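The other protein chains are all here in position, but one chain of the complex has been omitted.
Letters A, B and C name the chains as they come in the text, with residue numbers starting at 1 for each one.
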């Protein structure tokens, strides 16, 4: 694939990104949590629930890139402190989004993994900045971007000196409107042949429908994904964003049982 | 979903399409065979190979809808006679495409399942004609079509009196060019909640890449698909169409082992 | 462009399609009329109005390809007879769609131009049939189709012996939902460099919005289109299809004035 040096598969060995002991690229890693950090109570309750269900990391947004300037934009520093509390209590590493290059260095003090969202995939100033951070980066695919463009964005991060990039397919934009986006699961084996970096799947933002999250999680595992990132909320009806697509802890727990069993099956296949 | 009467899920019981004893919608059904019928030798060799590997039906085109008028257009009647021979020898039911409403009645004498290709999904004259045939119909999704449009095409067939429609997702057209089309696997659980008709997946035409067919077949099973339709050729390098994407019998056989094992796992989950 | 022989520009001279004296490819041709023929009164009233406004041909569907089998499917033969009446009274040549290869020969008795709709662009049985008809063909671009695929469909018609093909860009399917489809106006100069066939624009179905039809008609002329096909209805509110996007005779008349003036301007540029 054109221009790829550090990210290209070729003779490389597969990258395993170690996040506080969780090995992305080795284990099947499940990241779960709310769309945004709304309060201490909501975040801790959700963190405890996903921990109990067997999640490996906690996700939660303190900075939210929202279509409208008048929508809830996240709690910022206060949100990061709540996430820190959640880590202390549950031991779950924290995945959180960063949207401004000026925030990278101090957000990296709170986060275990820095997330680059789909709208910022080609925000090159931000990519260069996380490329100089000492924390792993979760790089979401632009909803409009080809595999080649996506891998070139990983190359931006790698070429700045940060080898710990986790790719995340989260759906691409098509004409179909039944789902929020179209989950491109064939990206999993395609990425595996193009790069040594691990790839996880976001069944929540891609489908935008509760009923499709479970089946797409299982399909992702079957396709060979290294993990999943799933929105879970302790009380979805009250969520400040993505209320329609957050799993309840109970549904998540039942999905986790199947996901783990399926992974085990594949180890014996 | 707007305008759906006969195809809508609602209180319906799930349709099982019986094709010479193969129950689509009940069993996990694998349809395999060459893109087009090229010769007696090629078709029979492939038929024997896919039978040995455990396929349930044989696919093969006698009428080929080709982008250019100067490309091989299929053997027509001679191709159908070769398919009949293959059925006699192997016992596999035959799935073959029909592209002209004037051909439906006599092609139905040879076929066990009449296939409507992606380019003809909204060929309403053809849909009405297969709606009056006494054979099951495999209705591929238009590469440009929404779930709603697709189900309305099934409604065209059902409303003419033919209840035996099998849906087939074969990839939609997007901006991504690494794959031939983008396989929309979320269509599987989506279709299951919208209609009682069975749905199978075509991992060959959707991905257009040999290396992605195996992983996408497994992902389709995990997503809940009722079956697969896969291109296999006894000698892919010599194929008159789709030479780049036909599996060899050996690869297909190995994929079948995994597909069957995965299905069995899901029955116990 | 791959596989093109008869349709390719290269050393060819530009095709002028003569329709009862109207020279498509030479003059700026405006085709106007209702989505479907609903009644004698509606069709004649509309025909008179578009004639008075300066239209060159009358469009009107007797066979309607509708998404749902339960929508109005057109008046068939009765519709064609009404169109014939309209031609007799106004002198306007008739453009009407054909959707079934079995209908081509007799519909050609009534039509001056046979229209192939967007859903049938790759209905190869139909293309071959109109390729043998003695009437010009208006070939709409598939809403999902590349320029290359479209020109290959023209090649299907030309290679059967019919040299009189008029191309029609009518919008392609994208993620944007403010408009019904996305009008690809750059197709006009692109087609002009790839083929000698004339190309017209459908501002109605592409935009699906009354307010955009006028500006897009002018833009089409400026881009170099050979003509326009516009939906006009004597009483849009009562239309059986596309009620939201048919111009009134008054608006059409005002648009015609500007379209003709713009064309004149370009002749002096």
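In this text, contacts are C-beta pairs under 8 Å (C-beta built on N, C-alpha and C of every residue); 3 or more make two chains touch, one makes a residue touch a chain.
Treat the numbers as computed from the prediction; the structure is a model and nothing was measured.
Asks: From the list A:12, A:52, A:125 or A:243, which touches the chain that is not on show?
Replies: Per the contact definition at the top, the residue touching the missing chain is A:125.
Asks: Using the document's definition of touch, tell me which of C:75, C:185 or C:230 contacts the absent chain.
Replies: The one listed residue touching the chain not shown is C:185.
Asks: One chain is left out of this view; which of C:63, C:110 or C:144 touches it in the full complex?
Replies: Among C:63, C:110 or C:144, only C:144 touches the chain that is not shown.
Asks: Need a quick check: the contact residues on chain A for the chain that isn't drawn.
Replies: These residues touch the chain not displayed: 2-3, 5, 65-71, 99-102, 119-120, 122-126, 142-144, 148-149, 152, 155-156, 159, 173.
Asks: Which parts of chain B face the unshown chain closely enough to count as touching?
Replies: On the chain B side, contact with the omitted chain comes from 173-175, 177.
Asks: Which parts of chain C face the unshown chain closely enough to count as touching?
Replies: 144, 146-148, 172, 174-179, 182-186, 188-190, 193, 206-207, 209, 211-212, 214-216, 218-224, 258, 261-262, 265, 269
In the analysis below, only the chains that are shown with their structure count from here on.
Asks: Closest chain to the protein's overall Cα mean, using per-chain Cα means, please.
Replies: Going by the distance between chain centres and the overall C-alpha centre, it is B.
Asks: Please indicate which chain is farthest from chain C, where distance is taken between mean Cα coordinates of the chains.
Replies: Relative to chain C, the chain whose C-alpha centre sits farthest away is A.
Asks: Calculate how many whole Å lie between the centre of chain B and the centre of chain C, each centre taken as the average of the chain's C-alpha atoms.
Replies: Taking the mean C-alpha position of each chain, the two centres sit 34 Å apart.
Asks: Which whole number of Å gives the spacing of the CA centres of chain A and chain C?
Replies: Each chain reduced to its C-alpha mean, chain A and chain C end up 48 Å apart.
Asks: Chain C: which residues touch two or more other chains?
Replies: 173
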